[in-house]
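Only one protein chain is missing; all other protein chains are in place.
Up next, chain A:
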Amino acid sequence: MEKRLIKDENDRVDGIFKVTGKAKYFAEYELPGLTYGVLVTSTITKGRITSLDTRAAEKAPGVISVVSHLNKPSAPAYEQEGGSAMKIFYTDKIFYNGQPIAIVVANTFERATYAASLVKATYTKDAFNTDFEKAVGDAQAKKLQGQPDYKRGIENAYQTAEVKVEEKYHLPIETHNPMELHGIIADWRTNNQVVVYAKTQGVKATQGTIANVFKIPIENIQVNSEFVGGGFGMALRTWPVEIATVMASRQIGKPVKLVLTRMQMFTMVGNRPAAVQTIGLGAKKDGTLTGITHRAFGETSVYENFTEGVVNMAKFMYQCDNVNTQYTVVPVDLGVPIWMRGPGEATGAFALESAIDEMAHALDMDPLEFRIKNDPEKDQQRDKPFSDKNIKEAYRVGAQKIGWSERKNKPGSLVDGQWKMGYGVSIGVFNANRGRASVKGILKADGSLVLQSATSDIGPGTGTGMTLIASRVLKIPAGKIKFELGDSSLPQAPSQGGSATLSTVGSAVNDVCVALKSTVAELAANSNMDATANFADVLKKNNLPSIEVTKQSQAGKERDEYSMYSFSIHFVKVKVHSLTGVVKVDKIVSVGDSGTIVSPKTARSQMVGGAVGGVGMALTEESIIDHRFGRYINNNFADYHVPVNADIPEIEVHFINKPDPYINPMGAKGMGEIALIGFSAAVANAVFNATGKRIRTLPITPDKILAS
C-alpha cells in the first residue's frame, strides 16, 4: 500500500497500515513450506531431565520433528564453555519452571500443539527457592554481585539528622506483556543463509546473536522486523526460544514459526525484577536534605546475572552533600529478568519518591515545596552542570493543572461521601542517552525522500518522528518522505531502548538531510540555478534520478561537559473508597521536560501510555508465584491485571518544549522511560494524602489499604 493517507503531518506515518490490518508483524509473513513450532516446557523448577520420550509426538499427524537436547543441531557457541548456563537444548539442567525443553514442529499449529502434549519428560528434582523476599533474608550475610557502592560525603548521614525517615519498600515481579506474543519465524536456507522475521527491539542485535551462536557470517543473516507489537524492554535480547527455533529450522530445512502462549510470556522472556529497598533520609527542620541512603536488592536468576539502575536517581536528583547507595542482586530459581519500561530507575523512583513524600510529611511541609527547596543546582554526582533542566517550571505547570491548591497537607481532609480524595506528586528522571547511528538518505528527482536505518519502532512512532525531522530540515512535506526501518540490511542503528532512538537516529537523519541540502545547493550553484530552486528541479536539470548520502552521527565532547537528563513530573488525584479500599485514579497530569518535542502527537501518546503503565504498576500488576511449586499462578490477562480502559481517567500532558542546547541538533531528549518513572510513587503519595495510609508494597491493592 503505497498510498499515504495522512491528513495531518503529525499523524503517524504507519497509522494507515495499523488501522486497516495491513501492518505485518513477525508472525504474519507467508513463507513457502512454513511449519509451526510449539514448545514443551519443564514441569519442575530445578533439577535435570532424566528422560524425554518423544515417540508418541513424532508419530502424531503432521509432525516433522521434535528438537531437544537429545538431537539438537550444531550451535558452536553453545558447545563452548562459559556464557550463560541456559544454553537451550545444550543442557539437561532445569533452572526454572516452564523452561523450554523441546520444540515440536508440525505442518499445522493445531497438530504441533497436540503433539507437544504427547512429549513426556522425567526429572530428578533439586530443592529450589522462587521467593525473592525469602532469598533477600537469606542473602544478607552473603557476598553477592551487584554494582559498586557509591558514597558522597558522610555515609548514612541521615541517621544523625534533625529529622529522619527510614523505610523499606517492596516491588513484586511485573511482566511486560506487550499485546503481541513473542516469537520468531526462522528460515535456515541452503548455504547457511538465514532469514528471520523477529519481534525485536534491535534487528542488528538479533542478527549478531544468531551469527554468534551458530558461528556463521553476519552477512548470511537477514532480520526483518518492520512492525513490532510492543516490547517495553522484553524484546531487547534474542531469547533462547528464538535460538531454538533457528535450530529447528536448520534441522528440518524448512521455515519454522514459533509464537509463544500468553502463559509462556511470563516465564521465558523476562520480567521487571522484584526489589526490596531501604531509603534513609535526613533533613534539617527547615526542610534542607542532609543525607540520602538508598540500599536495594534486586532479583536475578541463578544462571545469569541481571542488574539495572535502581539506585541511580538518589545520587543526583536532590541537592544533598551526603549520599550513599548500595545495589545487590539476589538470585532465585526463575527466568532471568530484563529491563522493563523505566527499568531500574522506575523501581528506585517508587522508593525514593515515596520516601521524599514521607519526609515532607514528617517536616509538615507541602511535598511540592519540599522538592523545590531541594532541587539541585548542578549534578553533584558528576560535578557538572545539567545541560538543561526546567523542573521548577514543570512543577508549577503541573500543580496548576491538577489543582494542587485544593490539596490539604493533612491526610484524610478531603472527603466526598464514602470516598476520600488525595493528591500526589513525584518526579521521574532518566539519562538522556545518545548513541551512534547511520542513516542513508535518497533524494529523488520526483521530489520524494527515502531514509533508511536499521532501527525499530515498537510503538513510540519512530518513523513519524524521523519524518518530521527530515521534513523540517529539507522543507519537504511529510507525505513525501518515507522512513524505512526494521531491516538488518539497512545502515547501522542501535536497539530501541533506553529512550535513545529519537536522539540517536534522529541526529543522523538531521545530518543526512543537512548534507543532502548542501549537495543540492552546490548542484544548483554549478548549474546556475537559483538557490531557492526546489530539489526536484535541481536534480532534473542535472539529469540525476536521485542523490544518496549516508551519515553516521554520534555525540561529541559536550557529553563530557554536561550532565544530560530527561525529567517528568507526575501529578495524580485519587479517590479511595473508605469501606472497600478501592483506589480510583481520578485525574492525571504528566509534565515532560525533555527538550524539544519533535512529534507532538506521538509524544503526547507516549506520555499517556507511560501514565497508564504507571497506574498498572501502582495499583494492579504483580506476577504471583506459588512458591511450593515455583510456578506463576496468574499468568494470563484475566488474573494479571494490566489497566483496562475503564481504569484510566482523564490524562493531561504538558511539555516544557525547550530545546536542550547540547544534546543533539534537534535539542530533543528521550521520553519513553520518564513517562513511567516515578508515576507509581505519585499514586502512593496521593493514597497517603487521601487516607493517611502509607503503602510501601506495590501494587496498592484494597486489602493492603484495609489492613493498614
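Criterion: a contact is a pair of C-beta atoms (placed from the backbone, for glycine too) under 8 Å apart; a residue touches a chain by one contact, two chains touch by 3 or more; residues count from 1.
Everything below uses one rule, namely that contacts and distances are computed from a predicted model.
Note on the omitted subunit: UniProt lists it as "2Fe-2S iron-sulfur cluster binding domain-containing protein", one of the names in "Transport permease protein", "Cytochrome c-type biogenesis protein", "2Fe-2S iron-sulfur cluster binding domain-containing protein" or "Amino acid/amide ABC transporter membrane protein 1 (HAAT family)". If you put the hidden chain back, the residue from A:R48, A:R262, A:K541 or A:R694 that touches it is A:R262. Across the entire complex, the residue among A:M365, A:L539 or A:V612 in touch with the chain not shown is A:V612. Although one chain is not drawn, its touching partners on chain A can still be listed: residues 3, 5-8, 11-12, 14-25, 27-28, 30, 50-56, 58-62, 66, 68, 70-71, 108-110, 114, 120, 122, 177-181, 227-230, 232, 259, 261-262, 458-461, 601-602, 604-606, 608-613, 636-638, 642-648, 650-651.
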